[in-house]
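First the structure, then my questions, so here it is.
Every protein chain but one is kept in place in this view of the complex.
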Amino acid sequence: MKCIKQEISFTLNGGAVCVDVPVTTDTLTMLRDRLKLTGTKYGCGEGECGACTILVDGVAVNACLMFAVDCHGRELTTIEGVQTEDGLSTMQRAFVSCGATQCGFCTPGLIMQGTSLLNRSPDISVEQIKRGIEGNLCRCTGYHKVIDAIATALDSNRSAPKEHS
Amino acid sequence: MANVERYEAPESLPELTQILAEGPATMFAGGTDVVPQMRVGARPVRPTLININRLADLRGISESNGVVRIGGLTSVADILDCAFLKQVASVVVQAADCFASGQVRNAATLGGNICNASPAGDMIIPLLVLDAEVELASWRNACVARRRMPLCDFFTGPGKTCIEDAEVLAAVQFPVPKPHTVGRFRKFGTRPALDIAVVSVGLAGVKENGCFKDARVAFGAVAPTPIRGRNTEAALVHVELDGDRISDIAQVAEQEVSPISDVRASAWYRTHLIRELMERMLHEVHQTRD
Partner (left out) sequence: MTALIEKETLIGKRVPKLDAPKKVTGAAQYIHDIELPGMLVGKIRRSERVHARIVRIDTTEAKALPGVHAVLTAADTPGVGLGHGKDNPPLKGDKVRCERDEIAAVAAETEDIAEQALKLIRVEYEDLPAVFSPAEALEDGAPIIHEQHPKNIPFTYDYHHGDVAQGEAESDVVIEDNYRLHFVTHCCMGVSGAIAQFDSEGNLTVHSQTQVPFLYKKEIAPVIAVPPEKIRVIQPVIGGAFGSKLDIYPFEPICIFLARATRRPVRVLFTREEEFLASPTRQPVELVLRSGVKSDGTLTFRNCRTLHDNGGYTSWGATTPFVIMQTISSLYRVPHCQYHTTVVYTNNPYSGSFRGFGNLQATFAVESHMDKLAEAVGMDPLAFRMHNAQQPEETTPQGMVFHTCGLSECLSITTEKSGFLAKHDANRETQAAPTRTGSAVKRGIGMASLLHVGGGAKIYRSDGCGTILKVDDHAHVTVITGSTEIGQGSETVIAQLVGEELGLPVSAITVINSDTEITPWDVGVHASRTTFIAGNSARGAARKARDKLLIAAGEKLKVDPETLDLRKGLVVRSDSGESLLELGKLIRSLHFARKAEVVMTSDYYEPPSVMQDSEFKGDVSASYAFGTQVVELEVDTGTGVIRILKVTSAHDVGKVINALSIEGQIEGGVVMGMGYAIAEHLIVKDGRMKNPSFRDYKLVTAPEIPVVDMHFIETNDPEGPVGAKGVGEAPAICTAAAIVNALYNATGVRFCELPLTPEIVLRGLKQCGGHCP
């Protein structure tokens, strides 16, 4: 299939980006192949595994299911954009200290999804955290330590200011 | 193989419908169905690709003159979070809660789920039991024309609907459910969500003094399209519910579906589940005070 390209501009991890993409390209392909941001992972290409989770206008979506052209005018945050000036974000630190990462392939997606849960509501139960990551598959951890990490980050963020919307 | 020659991102319905009038086009909003379908060649490629995600006026949930209107571009997440819907038509919210995952709910739109016309489409079942209509818009005689049709007549087969090439699903509307309406949606699966329904059941009706004055029942994944359970409805209304009656009604439900066997379940199991889910739903409704 041949297809035309479209120039789009958007905010990516706080900086302005202007890029032309084939109009049928998905956002994951654009991020990885074109913009060389490889922290966002391909796991299934059909929204079943969550490895490609990014934030668009602060909301978590699967980059593999989003047309790249739809990024135009919007604000994207990928795993490369969640660190703060002080280093790792609260969520990232919690993933490290709670042992929530093993092979690590699902980790960027889980951190993005965890970050979106944290931004949305600081007071959620463990059951809500489990539902919150129902769209992220992990084959190594059995999710326990991931849930610990998100709960830990929520705890430590309750009194602290909000990060990265 | 067809090529994509044109890309448009209209911001208004007149703009969109005019583009649609110009020739075959593929529309997308959230992209959650279209992107993977295009990638594997399951959706024919048309020369024009239209991003309809920027039409602000097709997004949102409102009520006027006793009619609830949900814009075709309203996301499933917005439906899930809508306090008004929770109050007046919770059956829609129940279905939204079983829909895919948080990430997909954020992107997927109501119009997309309906037009994808999966026999298992989660959002379709509750709308069927609310007697919803779809509003289809197109460009006619230099202005936007709208036609409405009952949702239950909209589907013609798996992935097939009555929508014409030049039309877009602008909104879904249904009458504000009357007082004492109970609504239930159950989808069978081992997970709370992130599952294609093996079967699903919806029920809505006015229940007074332990008895349904009117009722609508719908089933997912038991036929080529989502279907209304007319026989079950007839068996249900004006009947005083008790254990035996509930069992009889569930049997009617079981008898009026004729599902297929596929990789997800056998026809036998699907039929059994319809009965089981129907029976449980009625018991639960029966035990809930009017």
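To keep things simple, chains are lettered A and B as they appear, and every chain counts its residues starting from 1.
Simple rule for what comes next: contacts are C-beta pairs under 8 Å (C-beta built on N, C-alpha and C of every residue); 3 or more make two chains touch, one makes a residue touch a chain.
Predicted model only: the values in this text are computed from it and were never measured.
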item	value
Full-complex contact with the absent chain, from A:Thr27, A:Asn62 or A:Thr78	A:Thr78
Option touching the unshown chain, where A:Thr101, A:Ser116 or A:Thr152 are the choices	A:Thr101
Footprint left on chain A by the chain that the document does not show	1, 32, 36-46, 48-49, 51, 78-80, 83, 88, 92, 95-99, 101-108, 111, 127, 129-131, 133-134, 136-147
Those residues of chain B which, in the complete complex, touch the missing chain	188, 190-192, 194, 196, 246, 263-266, 268-269, 272-273, 276, 279-280, 283
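One rule holds for everything that comes next: only the chains that are shown with their structure count from here on.
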item	value
Rounded Å distance, chain A centre to chain B centre (Cα mean)	29
Residue ranges of chain A touching chain B (in the complex, touch as defined)	1-4, 6, 23-24, 26, 45-48, 50, 53, 59-62, 64-67, 69-70, 72, 113, 116, 131-136
Interfacial residue positions of chain B with respect to chain A in the complex	1-7, 9, 28, 30-32, 34-36, 38-39, 45, 49, 51, 53, 77, 100-104, 106-107, 191-194
